[in-house]
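Notes follow once the structure below has been shown.
The complex appears here minus one protein chain, its other protein chains still in place.
Up next is chain A:
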Amino acid sequence: MTGWIDALIQGVLLGGLYALFAAGLSLMFGVMRLVNLAHGDLIVLAAFAILVIAGKLGLDPFVAVLVAIPILFVIGFALQYVLLNRTLGRDLLAPLLVTFGLSIIIQNGLLQLFSADSQRLRAGAIETASIPLGGGIAVGVVPLLTLVSAIAVIVFLNLIFYRTPIGRAFRATSDDLEVAQLMGIDINRVFATAMAVAFVVIAIAALFLGLRANFDPTIGPARLLYAFEAVIIGGLGSFWGTLAGGIVLGLAQTIGARIDPEWQILAGHLAFLVVLVIRPRGLFPRAQD
């Protein structure tokens, strides 16, 4: 019995990690309908940025991420403003191909700079610290922080979206691009700001990826699939939905693994398919388009 309770707890915690991976993707798709195939690689890129800052300045990764966030904010803004805005239009294929190319460039660029060595963010004793819940069940501090951060990120994104002027602009462009432009919204700036915010989320995801496992320049794409699934299970455009999607995926995987480790990944994909069959628009779809 404790085995199953453990599976549920670990599943929710794992869901927090997937939700973090997915939140940035959800934001990009929600605002500019951008399917970002380089999302996993961007997370790895951010992890390397945190690694370099932590190494050069001798900082704890939790502090280094605070230094990395403004840098990544600017990079995200520039990337969207200079490159990705040029690809957006009626044709969905162009941004898809550009982000695919970006993924290859980031992987090989990182390989050139950092070699293929696997890296990790080191935070000392907290990495293996845990809170015992009794009955042989323990909750790791880092996984718990991951889930708490995922919830914080979702709350933060919702606040931006529904309580600020830029959030109104995000929603307006997302609802109707042409009308938003007619109302005097500079969509290039709005998109670039959305990407910059997405990069902040990417930095936080990178922190927890780097604390949980090794990363190397080629590990990004493996993380992309779960992020996509979490977004789609949750419903496009809904941040709480993305969190729910991550948790559904995490739970399905740990429960599947409890039956047989071979079922871990399969169970996640099956849960995804079941949701698609029952609710093709995801659990909590926002926009009706």
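Quick notes
Note that in this section a residue touches a chain if its C-beta (ideal position, glycine included) is under 8 Å from a C-beta of that chain, and two chains touch if they have at least 3 such contacts; residues count from 1.
Throughout what follows, contacts and distances are computed from a predicted model.
Remark: of the listed names "Predicted Zn-dependent protease or its inactivated homolog", "histidine kinase", "Leucine-binding protein domain-containing protein" or "4Fe-4S dicluster domain-containing protein", the one matching the undisplayed chain in UniProt is "Leucine-binding protein domain-containing protein".
Of the candidate positions A:Ser130, A:Thr164 or A:Asn188, contact with the hidden chain is made by A:Ser130.
Contacts to the hidden chain, counted on chain A, fall at residues 3, 6-7, 10, 14, 17-18, 108, 111, 115-120, 122, 124, 127-130, 132, 136, 138-143, 212-216, 218-219, 222, 226, 250, 253-254, 257-258, 260-262, 264-265.
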